[in-house]
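Only one protein chain is missing from this complex, and each of the others stays in its spot.
Here is chain A:
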Amino acid sequence: MSEPTGGETAPSPAPIVNDSTTTSGTPAQPETAAPPPAPPSKDAKTTEAAAGPTKLSAAELKKQKQAEKQARRAQAKSSGPPAPQKGPSNKEGAKSQKESKQSSKDDKSKSLPMRRRNSQPSVVTLKETKKESRKESKKDSRQPGLFFGHLYNQPRQHSIVGATKEVHPAILALGLQYSSYIVCGSTARMVAMLLAFKAVIDSYQTPVGTSLARHLTSHHLSPQIDYLRSCRPLSISMGNAIRWLKDIIIKIDPSTPEAEAKRDLISEIDDFIRDRVTAADKLIIDHAVKKIENGDVILTYASSSIVEKTLVHTHKAGIKFSVIVVDSKPLFEGKQLARKLAHHGIPVKYFLVTGATHAVKQANKVFLGAHAMMSNGRLYSRVGTAIISMLAHAQSLPVIVLCESVKFTERVALDSIVGNEVAPSEEVLSEGERQELLPLKPHLPAGLLTKLGESTDKAGVEKANSSGEVLKWIEASDNLQMLQVLYDVTPAEYINMVITEYGSLPPSSVPVVHRLSMDKQETRK
């Protein structure tokens, strides 16, 4: 969906300025190896050298250099298209000085896996370099995301361009569905991934001279996983499922014939889906239905498949209750839920999160879905969930979380900042909203207009009312940026009950059940 927009943004202001001023084709990166093509660049080099020792330790410098080297190599490989180069413009000394400093800082944060989701692919693919370089050029002017800056390091791929050849077609398709939110929701993503892995395993052939147990995970499955991760960061449940799958692959006896091993694996995957999702959902629904009584007003936030199933099931059991769906940007998943519930004949009210205080006053129970349950009993779920649970707690409404134990993780979360996912800024403003903003163009600050200058002159004629332009305004402005995180963390004290397939628990028992379900997995094998 956004690849076209990506293409549009490619000739965005910063790179264009770059193009017009670069005298040599090489990136004017302030690096020691490249011969200084022009005096200003030397300037940049010296400033970099001056800034270096004070800012970076030797190890960091080394890492930075390595990253640069890798990037160069990748660029050399792709020497064909004159992709927008990273690196500061060397037009004005002062500007380049500032920028080079900043880009070096960015480099540092890139090469150090400080707060990132673990293990980004270390091999820089062609596509990623391009993306990164584009991002760099964007970052040159400002630090994105305030304290959410680290989240912008997660790559985001919206096309199959640049995917390595090992990636299976089923995975390619799935990746696109992930990145465009067609397959959305922690459980759905996990199940879809496992089903795609079935196809991957089915078409897998062990190369001569190695065994399936040794080869499949590291050489065949990891590129698939890396690709999926590049489309959208993996969910906790997906991580759990991958860990489980790797575990059973490792445990395959090397003497097992390949066909048999593959068959076993596929049936194991089926069993996993059945045990941990299908059957678990059934049990959870059975538990949860008992908690809904005649006359209840159930409040739910966004959309969770398990909450939906529970409500529909309760309705079919003949219990009279009504539902309030609270919803919010950017995905408006609640609309779907409200529509589906209304179709079943359940009375539904639909609120946006701005009206949550009113919604909470009318409700008497809160049912929430989960992306993950952390080991400190905190709930990691769609952004906005925390507001709802806190409001409900203030009104002393019981907050009930429905969550399969496959979404439990041994990790803990203290805030919503360290681990989260950001939606690209083009997803924050909907098409309609961008259209509405277009007439404001004459009111844009003069500085911004001159910065946009070239592109607006050119593009102004042909597509004056293209909605993509609004995004360019935001991108180019120094003191405005869009931030949309997708998840937040609800502290355990705002949750009264977690219903899992093992029964109902207080949030403090999440680690116990997690340990238990892991043990069960172990003993089953």
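The criterion applied here is as follows: a contact is a pair of C-beta atoms (placed from the backbone, for glycine too) under 8 Å apart; a residue touches a chain by one contact, two chains touch by 3 or more; residues count from 1.
Here is the rule we use: contacts and distances are computed from a predicted model.
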(message) I want to check something: the complex is missing a chain, and I'd like its UniProt protein name from "Non-structural maintenance of chromosomes element 1 homolog", "Translation initiation factor eIF2B subunit alpha", "RNA polymerase II-associated protein 3" or "Glomulin".
(response) "Translation initiation factor eIF2B subunit alpha"
(request) Looking beyond the chains shown, say which of A:Pro398, A:Pro424 or A:Gly468 touches the absent one. (result) A:Pro398
(message) Touching the hidden chain in the complete assembly: which of A:Ala213, A:Ile319, A:Met482 or A:Met497 does that?
(response) A:Met497
(request) Would you indicate which residue among A:Leu195, A:Ala342, A:Ile474 or A:Leu516 is in contact with the undisplayed chain? (result) A:Leu516
(message) On chain A, where is the contact patch with the chain that was removed from view?
(response) 291, 365, 398, 400, 493, 496-497, 502-506, 508-509, 512-513, 516
